[in-house]
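The structure under discussion is supplied below as structure tokens; questions concerning it will follow.
Yeah, one chain of the complex is gone here, protein chain that is, but the others are all in their spots.
Every chain is named by a letter (A and B) in the order it is written, and numbering of its residues begins at 1.
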Amino acid sequence: MPITTPMSWVVIVTVLALAQFIAFGMVVAWARVKFKVAAPAITGNEVFERYFRVHMNSLEQLVVFLPAIWLFALLVSAGWAAGLGTVYLAGRLIYFFSYTKDPKSRSMGFALSSLPVMLMILGVLVAVISRLLGHPLF
Amino acid sequence: MPITTPMSWVVIVTVLALAQFIAFGMVVAWARVKFKVAAPAITGNEVFERYFRVHMNSLEQLVVFLPAIWLFALLVSAGWAAGLGTVYLAGRLIYFFSYTKDPKSRSMGFALSSLPVMLMILGVLVAVISRLLGHPLF
Partner (left out) sequence: MPITTPMSWVVIVTVLALAQFIAFGMVVAWARVKFKVAAPAITGNEVFERYFRVHMNSLEQLVVFLPAIWLFALLVSAGWAAGLGTVYLAGRLIYFFSYTKDPKSRSMGFALSSLPVMLMILGVLVAVISRLLGHPLF
């Protein structure tokens, strides 16, 4: 299927988000060994639990991020979708490093990855409702 | 990308499902403070655990709901997809209130959100197999 250049960037950001999530999962596997938390346990060492929670929280975010970026790219703007997706990727990386260093410092990375997602969801809603009302805004 | 009116409703139901899930996550953040369960812990207070489990269970359901509603909308009927998706949204809301009140009462809300998803999956399967066999049912 042929795609436009901005759509190609949306695909690349999507692949990077998936790769980032896989990488976080690999870090959890490494942390299991390092902090001696054998499967199926997911508790028992507070530092292991930080890595585990970063992975889980990224799962929660990814599940919303993926439909948000694709609906936004298709209904509003593929270029902006790729841009907001890049902010999400950076936010998740900051979240990873701040949470594993000190769980109390996790707010900034969390905000930086959830705000672009909320913006995209809102954009999709405005796009669709404005079209239904006969005055398309995008 | 232009879309039909029924498809617009599928987009709106999708956005509402994402917003509902985000809202459940915000309630977990609030419950962390209220019941004094500091990150990265996810246990320690039975009432907090109810909010946490509602969020997790909604994650499990959302991951199946999203591909189910979209494949059903594209291959069977966008109007029915929006309708069944609305039942899912209501079921999740009932699940949230009944589970956090008393975990034993969670079955009804759970059934009301998982039955429409199973119906849509079944519909997609019937649509595709009947087409492969040369006798498209939808």
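By our rule, a contact is a pair of C-beta atoms (placed from the backbone, for glycine too) under 8 Å apart; a residue touches a chain by one contact, two chains touch by 3 or more.
On a predicted model such as this, the values are computed, not experimentally measured, just so you know.
Enquirer: Which listed residue, B:Val28, B:Ala68 or B:Leu84, touches the chain dropped from view?
Expert: Final answer for the missing-chain contact: B:Ala68.
Enquirer: Which residue numbers on chain B touch the omitted chain?
Expert: 43, 46, 49-50, 52-53, 59-60, 63-64, 67-68, 71, 74-75, 99, 103-104, 106, 114, 118, 121, 124-125, 128-129, 131-132
Enquirer: Contact with the hidden chain only, please: which chain A residues?
Expert: 1, 3, 5, 8, 11-12, 14-15, 18-19, 21-22, 25, 38-43, 55, 59, 62-63, 66
The criterion applied here is as follows: only the chains that are shown with their structure count from here on.
Enquirer: On C-alpha atoms only, rotate chain A onto chain B and read off the angle in steps of 5 degrees.
Expert: 120
Enquirer: As a quick test, compute the distance in whole Å between the mean CA positions of chain A and chain B.
Expert: Computed from C-alpha means, the inter-chain centre distance equals 19 Å.
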